[in-house]
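Right, I'll just put the structure down here and ask away after.
Excluded from the complex is one protein chain; the other protein chains are retained at their positions.
Per-chain residue numbering starts at 1, and chain names A, B and C are given in the order in which the chains are listed.
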Amino acid sequence: MSKQKPAGPYETVATVIAQEPAGAVAYCLTLECPEIARSARPPQFFTISCHPLTGDGADGISLDPLLRRPLGFYRLRPEKGEFDAVYQVVGRGTKLLATLKPGDRVRVLGPLGKYISPKDVNSQTVLLAGGGVGLPPLYSLAETLKDAGKEPIVIAGARRRETLIAPTVPRKLKRPVGGRREVQSLEPFARSDIDSVVALEEPEDGFFEGRITVPLKEYLEQDYEGGVEIVACGPPPMVRAIAGLAGEKSVKCAAIMESRMGCGIGACQTCAIKTTSGYRRVCVEGPVFDSKEIVWE
Amino acid sequence: MSKQKPAGPYETVATVIAQEPAGAVAYCLTLECPEIARSARPPQFFTISCHPLTGDGADGISLDPLLRRPLGFYRLRPEKGEFDAVYQVVGRGTKLLATLKPGDRVRVLGPLGKYISPKDVNSQTVLLAGGGVGLPPLYSLAETLKDAGKEPIVIAGARRRETLIAPTVPRKLKRPVGGRREVQSLEPFARSDIDSVVALEEPEDGFFEGRITVPLKEYLEQDYEGGVEIVACGPPPMVRAIAGLAGEKSVKCAAIMESRMGCGIGACQTCAIKTTSGYRRVCVEGPVFDSKEIVWE
Amino acid sequence: MNQERGNKTAEPSLEIGLLGMKMRTPIIMASGTFGYAFEIARVAEFDFSQIGAVVLKSVTLEPRQGNPPPRVAETPSGMLNSIGLQNPGVDYVIRRYLGMLKNFDTNFIAGIAGDAIREYVECAGKLAAHGDIRAIEVNMSCPNVKDGRRFASDSGAAAELIGAVKKGCRKPVIAKLAPGTGDIQEIARACIDAGADALSVSNTYVGMVIDTHRRRPLLGNDAGGLSGPAIRPLAVHNVHLVYQAAARRDVPVIGCGGIMTGDDAAQMMIAGASAVQVGTAVFTNVHIAADIAAGLGRYLIAQKEKEVSAITGTLQLNRA
Partner (left out) sequence: MNQERGNKTAEPSLEIGLLGMKMRTPIIMASGTFGYAFEIARVAEFDFSQIGAVVLKSVTLEPRQGNPPPRVAETPSGMLNSIGLQNPGVDYVIRRYLGMLKNFDTNFIAGIAGDAIREYVECAGKLAAHGDIRAIEVNMSCPNVKDGRRFASDSGAAAELIGAVKKGCRKPVIAKLAPGTGDIQEIARACIDAGADALSVSNTYVGMVIDTHRRRPLLGNDAGGLSGPAIRPLAVHNVHLVYQAAARRDVPVIGCGGIMTGDDAAQMMIAGASAVQVGTAVFTNVHIAADIAAGLGRYLIAQKEKEVSAITGTLQLNRA
């Protein structure tokens, strides 16, 4: 990768290449959009129109819903000019996204927000903790960290195995934890030879039992020669719990935050969240914040 | 067919069976909806939601556009519980209809409006004159009249052959007109062994040249033993021209009128058009009106 | 009976009492979109059981031919209408239409409109005398007739109108307010002082669509009233404002504007409505009341509420 500062975000039209279910509750959308695929760096995000554009012009057919939806990057394939995003159907916008089919064109803006540059990560080991649709962005981040010679370890939490965004496979951990050597690991990370463990609230063999903080605690009790820090991404209560634990243990924690957005690019102050230094925009100052700075409400 | 008065209109959900281009500028939509397919009589119409319904409930995903679109019946297949409607893409609603695919479910209300009962048609010969998307409803009407022992003859008008809703085939007319015996006829009518002639504004072999009134005049100069009358359906200026000619020749003419609609069922007074006896609702007192009663604006 | 029902099932009750009417649901069909009930009742298997009441299309003393077409213009998530109160006049309506109401198992409210107070009063008197009419809704705000908004924009005129109608009729009187015409709380208070038994909030918002091709308004009458989901956030806010003024006086508010779903109806009720009116949504589905009722029922179960009336006015402000 070049050392240049990534070019400004792009406002452009992307083409849907594929759309597949991802686990039982989510979809994986593949978009062709070379500008974004080449310049995006995790955990940046992009925004996407809910309606496909009509054949003849730039405007969609329907004006409702109006706003674009922010999504993170799951896999980036800069060489192919493509990327994948995984999303969960929660409301009308994501319901519409689920109706997109190959060939449809959508309006996109991205990459947006700050990224985590491996060279700014001081610790050698990074615990990537998250759940739900927070896991896919951690995938692209984990790859980036690994490519830069860091040790990413993924810690996932879910209610049941079925609500995980990805299938699990048995894996022998490189770095055993809590006395366990062989656990169920998330398949995409395993394929990239990245350790991952999963905590389920409904107990099952090969998984940790309880909230995500259960395995996270175990990890934080280990020794890390090159130091350790956390990146948290997932449902806000989970991120908050992770941040809380990090605070107790005095481990640095980056929280990837969500917020309702207008412009996505810093112009409207819509996406403000409360921090110790006042309101901060998730789309510009975020989505990554030092968890110590977040004022949880 | 039973002699019972058709049952009241149905508010229900229809399933899209097929959607195909009809000519260069229109689409033919096949819907499964037994209630409507069995009770509709031409030239009644139905209204259709622009957005398909979502899997889980009765509501569509998008609220824009909001209103249903009125469409006529092209072919009715009561035994299969299906019918076809042909429509042209003119605005946002029809653009959305064009994105419907087999399996989609849409909200429909119909059949609506008055129909033409063959036994109320006093003349033996009925000249069905129209153009554009006015032709498909004339098809189901022609079939009904023919089944009842009447002689329907179709007269179509279009700018060019390419803007016709259906292909043409050479046909030997049962009742020659204007000295012509063999002309280009509309394929669907020919298949049902119903005479049709076409007037094109851009001249071509086998077609009348000029507006629809050119062949219509020729037909009105012939003698009809059992009497003759006209049904006009198409773009308002065409219907008006046909009505004008009918007036000059003192031939009875039924005009099938269009109007923007709210309820489609007589409750809101939205679809009023001006008649000699005040405002009348296209959705209840129409869509068929005696052309003499229309106050053209 | 009631007790038996209460024991048999844990289903929450949608029943409410309003102006002496027992309503099976808080869902009222709004004036002008449901005609005089018989038109839509023709739909096969039409079911009134989830409809709490119907407000009949506004009637005037004399017949009105209405406005020139087109009378509807679609807008983003909404529509403008400019019907112009077309109706055959109060005598004809009573003679020809009201007799059919007894076939339909719900409550009926008559809607009235007019230019002069005298017309309103006479109209109300005639309709109120009919046994199947349970209340009178005064359309103070039709945007589609000349000077139509006067009564809704001036609290003095509003009070005079409502006071007069109230005096001339022995059935409950509902004042139907209009939005965007000044301080809606002040108008609401004036109507209450004048004796209004309930307030409907609200009618449509005045708008215009221009046909750029012809450089003329699309509607024959130039401007029209905006209805449908587009106005829902405005209507919810106005209901909340009026509720603040009316609750203290124990006058029920009926919420109206853009309701399509059970959640929309719940929003209105939480904001302060005792019942809701549904207009434009009927154009998307004539059975919409049943869908809304089902949605409301599911909402009450999720909220562990036994009675729909328990949610009225329960809004907690974030900044309180």
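Criterion: contacts are C-beta pairs under 8 Å (C-beta built on N, C-alpha and C of every residue); 3 or more make two chains touch, one makes a residue touch a chain.
Remember, it's a predicted structure, so these values are computed and weren't measured experimentally.
*Asks:* Could you tell me which displayed chains border the chain that was left out of the figure?
*Replies:* It touches the following shown chains in the full complex: A, B, C.
*Asks:* Please pick, from A:Ala85, A:Ile165, A:Met261 or A:Ile294, the residue that touches the omitted chain in the full complex.
*Replies:* Selected residue, touching the omitted chain: A:Met261.
*Asks:* Of A:Asp64, A:Asp195 or A:Glu285, which sits in contact with the chain we cannot see?
*Replies:* A:Asp64
*Asks:* If I consider the whole complex, including the chain that's not displayed, which of C:Ala110, C:Cys256, C:Ile270 or C:Val308 touches that chain?
*Replies:* Once the missing chain is taken into account, the touching residue is C:Ile270.
*Asks:* Which residue numbers on chain A touch the omitted chain?
*Replies:* 7-11, 35, 49, 58-59, 63-68, 107, 109, 259-274, 278-279, 284, 297
*Asks:* Mind pulling the chain B residues that touch the left-out chain?
*Replies:* On the side of chain B, residues 63-64 touch the unshown chain.
*Asks:* Touching the hidden chain in the full complex, which residues of chain C are there? Just list them.
*Replies:* For chain C, the residues touching the absent chain are 68, 73, 75-78, 80, 179-180, 182, 205-210, 212-217, 219-223, 226, 228-234, 236-237, 240, 258, 263, 266-267, 270-271, 299, 302, 311, 314-319.
By our rule, only the chains that are shown with their structure count from here on.
*Asks:* Among the chains, which is located farthest from chain A on the basis of C-alpha centroids?
*Replies:* Here the answer is chain B, farthest from chain A.
*Asks:* Between chain A and chain C, tell me the centre distance in angstrom, where each centre is the average of that chain's C-alpha atoms.
*Replies:* For chain A versus chain C, the centre distance works out to 47 Å.
*Asks:* Let me have the rounded angstrom distance from the C-alpha centre of chain B over to the C-alpha centre of chain C, please.
*Replies:* Centre-to-centre distance between chain B and chain C: 37 Å.
*Asks:* Taking the mean of the CA coordinates per chain, how far is chain A from chain B in Å?
*Replies:* Centres of chain A and chain B (C-alpha means) sit 54 Å apart.
*Asks:* Counting only residues that touch at least 2 other chains, which ones in chain C make the list?
*Replies:* 76-77, 229
*Asks:* Among the residues of chain B, which ones contact at least 2 other chains?
*Replies:* 63-65
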